[in-house]
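Note that one protein chain is taken out, while the other chains of the complex remain in position.
Chain IDs A, B and C follow the sequence of writing; residue 1 opens each chain.
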Amino acid sequence: MNRPSEQSPPSGFRARLHTVIFEADTPAGRAFDIALLWAIVFSVVAVMLESVAQVRAGYGHWLHIAEWIFTVLFALEYVLRLVAVRQPLHYARSFFGVVDLMALLPSFLSVLFPGAQTLLVIRVLRLLRVFRILKLGHLLGQAEVLLTALRASRPKIIVFLGTVLSIDVIMGAVMYMVEGEAHGFDSIPRSMYWAIVTMTTVGFGDITPKTVLGQFLASILMVMGYGIIAVPTGIVSVELAAAARQSLDTQACPGCGAQGHDPDARYCKRCGTALDWAPSRPTG
Amino acid sequence: MNRPSEQSPPSGFRARLHTVIFEADTPAGRAFDIALLWAIVFSVVAVMLESVAQVRAGYGHWLHIAEWIFTVLFALEYVLRLVAVRQPLHYARSFFGVVDLMALLPSFLSVLFPGAQTLLVIRVLRLLRVFRILKLGHLLGQAEVLLTALRASRPKIIVFLGTVLSIDVIMGAVMYMVEGEAHGFDSIPRSMYWAIVTMTTVGFGDITPKTVLGQFLASILMVMGYGIIAVPTGIVSVELAAAARQSLDTQACPGCGAQGHDPDARYCKRCGTALDWAPSRPTG
Amino acid sequence: MNRPSEQSPPSGFRARLHTVIFEADTPAGRAFDIALLWAIVFSVVAVMLESVAQVRAGYGHWLHIAEWIFTVLFALEYVLRLVAVRQPLHYARSFFGVVDLMALLPSFLSVLFPGAQTLLVIRVLRLLRVFRILKLGHLLGQAEVLLTALRASRPKIIVFLGTVLSIDVIMGAVMYMVEGEAHGFDSIPRSMYWAIVTMTTVGFGDITPKTVLGQFLASILMVMGYGIIAVPTGIVSVELAAAARQSLDTQACPGCGAQGHDPDARYCKRCGTALDWAPSRPTG
Partner (left out) sequence: MNRPSEQSPPSGFRARLHTVIFEADTPAGRAFDIALLWAIVFSVVAVMLESVAQVRAGYGHWLHIAEWIFTVLFALEYVLRLVAVRQPLHYARSFFGVVDLMALLPSFLSVLFPGAQTLLVIRVLRLLRVFRILKLGHLLGQAEVLLTALRASRPKIIVFLGTVLSIDVIMGAVMYMVEGEAHGFDSIPRSMYWAIVTMTTVGFGDITPKTVLGQFLASILMVMGYGIIAVPTGIVSVELAAAARQSLDTQACPGCGAQGHDPDARYCKRCGTALDWAPSRPTG
């Protein structure tokens, strides 16, 4: 995401190209980005529509043409991006560079393997650019908070997933023995699928226990799942609360060093000293 | 909701009408409002009953008559409301004004399009008036707290919904390719419907994966949904806690009237004045 | 639950009876209570077993006899309880008095209405006595904390349930119109049942939308339900945290009045004064 090549853009034609394609500050750049967004949305919708049998029967030909037009446009855009940056390889290996390329390949693959164009929905990832274009930087900040909270919980989450997986393997084997193939539990992997469907409280009902013992074991599994669902929720709540608190607790009073002041505090709540980190506020 | 026309009600007949229809402080006004509430409840129940085939067969005629009586009554009430206020347009464009009108239209629409009277259930929104009538203002305060908590979480919720939608589009396309039409995944939109049914742990079971790969991918989606469900819960918990904390800190500074001090604050965080509501604590 | 008649129990035979039946402190009282508990468990299990067709075919006669023996025993116990207390009406109107009586009636009702004996499972409520017998008073304290947390959240919960009900009525009517009787949505009440099944993420799958529009609306309802599930969880978390905090925050320092000391604090964390509310702890 941090592309040093953009800090010092090339001059002349490439510089102008760079401004239009990579930046959203100039009218031309903004117009380009908005046009790009709509092209991505239309191209994803076209892929979706093509998958609907009735639409394909009536408009399949046109959707096919639209798809190739979008692919050519995006290929052109990809080449222009490579031209516009000083270090094309750097861009090509960046997150958006890889996504941009992957968003092209399925069209060409579909020549060899009909149906591969369905993978074009990966273009939806290109929409992540919307954050930069619509100046929604503060939303990214929120995503950051969410990710920080999740990252801080990673060890707990690993322990949690390990527990879920162990229960899943053992319950899968037990239910395979108790219910057997006659009731749909026709292999341990399938029983494990059922156990996950049950523990996560999804409960499709495509496979269900029929015997009294099986239903009893399923009941226990469900109540356990009910309790287990509380663990990730509790973890995330606590970490989110900690993340929210931390963003408040970083200012120390110059008089007594007390922390934990509210964001709108002007005077230390302990000793009454004016807080000098807020120069834009009247301190008198 | 804030109707300036009511602060200075018209005099004479319109003033009396206004008091009866819009206020709930006088016996007449209270009687009118309670009669209105029951009329709304009965009218909604009538619409529900008419949709039940057995009831319609036996009492359809009477329900039809009742419906029109309610509609005429509500239309009369709507006209009276327009007459009673000084600025009829102001009322007509207010939230309750629009709901009152929309609660009438389906009856007339049903003359042209049989069945449209089902829309009359929108009358249920008129019951929101119950809060004013039954002096349940404190409940509205609670709704306010809930809404504040949700509004404060809006950026996080947008990021969250964006993530859910992206996973939904990609999983929808992948499952459409993996399972195909033979197993019910007959288009990407339908696969996306399945992915949402799965991720939200609803799990109807009308469409379910049958292949081993499909069930494996579904398992991953389910465990992810299990984790994702933790995010909104955590967000709302943290914001509710923050909202609850704020409502406690209602002491005003004697110097500048600022509020929102921490429970253990000794000096106003705004102006540095010693906070005198805590006489038992040393202020030096 | 507070039975003044027990503070001053009658003398002689009734006093001894009272001690045995109502108290669990003497060996005889404890033995009586434990025997009672097992009788309740066996009687409930007998009712359950009688409902299983295979068991009823083989042992129905014996279960029927057992049921009547338990009923006669419990009737005898009820009479003895009435005799043992000074104010029989006071006991008869207490929570346990009503439950004890209701636990007898279904047997007699079943003479008139075969099948009514199923209601005997209400005897399970009599097991609540287990808390007193097994000295599990601290568990009752926990139940108290849970109930306090729920009671404090009551206004928020009413607003929440009102919102859920409104969405339910409107979605029920809309889905009834969109899907219609052909797809199982054959009346508004049934559609409302479906909407609740969906919003609570239960998702039986006995009724499911088949049209594209219906599946789209269902998806929105599911994501909303996903968010709505966060509200009660958040409410209860916050109230539980507040209840836990309150039990800590009730002691003020005699020197400076500061609160919020830990339960094991001996000196004020603010001014260093010895905290005198803890006479059993050394203060030097």
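Heads up, the rule we're going with is that a residue touches a chain if its C-beta (ideal position, glycine included) is under 8 Å from a C-beta of that chain, and two chains touch if they have at least 3 such contacts.
Fair warning: this is a prediction, and the values are worked out from it, not measured in the lab.
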Quiz item: Of the residues C:124, C:158 or C:224, which one touches the chain left out of the display?
Solution: C:124
Practice problem: Return the single residue from B:32, B:70 or B:204 that touches the missing chain. | Solution: B:204
Quiz item: Which positions on chain A touch the chain that was left off?
Solution: 155-156, 158-160, 166, 169-170, 172-173, 176-177, 181, 186-189, 192, 198, 201-205, 208, 212, 215-216, 218-219, 222-223, 225-227, 229-231, 233-235, 237-238, 241-242, 252, 256-258, 260, 270-271
Quiz prompt | Positions on chain B contacted by the hidden chain, ascending | solution = 201-205, 233, 237, 264
Quiz prompt | Touch residues of chain C, complete complex, unshown partner | solution = 44, 47-48, 51-53, 115, 118-119, 121-122, 124-125, 127, 138-139, 141-143, 145-146, 149, 157, 161, 164, 189-190, 192-193, 196-197, 200-206, 229, 232-233, 235-237, 239-241, 244, 260-262, 264-274
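Just so we're on the same page, only the chains that are shown with their structure count from here on.
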Exercise. Go through the assembly and pull out the chains touching chain A as well as chain B.
Key: C
Exercise. Average the C-alpha coordinates of each chain, average all protein C-alpha coordinates together, and give the chain whose average is closest to the overall one.
Key: B
Quiz item: Can we say the copies chain B and chain C touch using the same residue numbers, with more than half in common, or are the two sides different?
Solution: different
Quiz item: What whole-number Å value describes the gap between the mean CA coordinates of chain B and chain C?
Solution: 30
Quiz item: Between chain A and chain C, what is the separation of their C-alpha centroids in Å?
Solution: 41
Quiz item: chain C: which residues touch two or more other chains?
Solution: 201-205, 233, 237
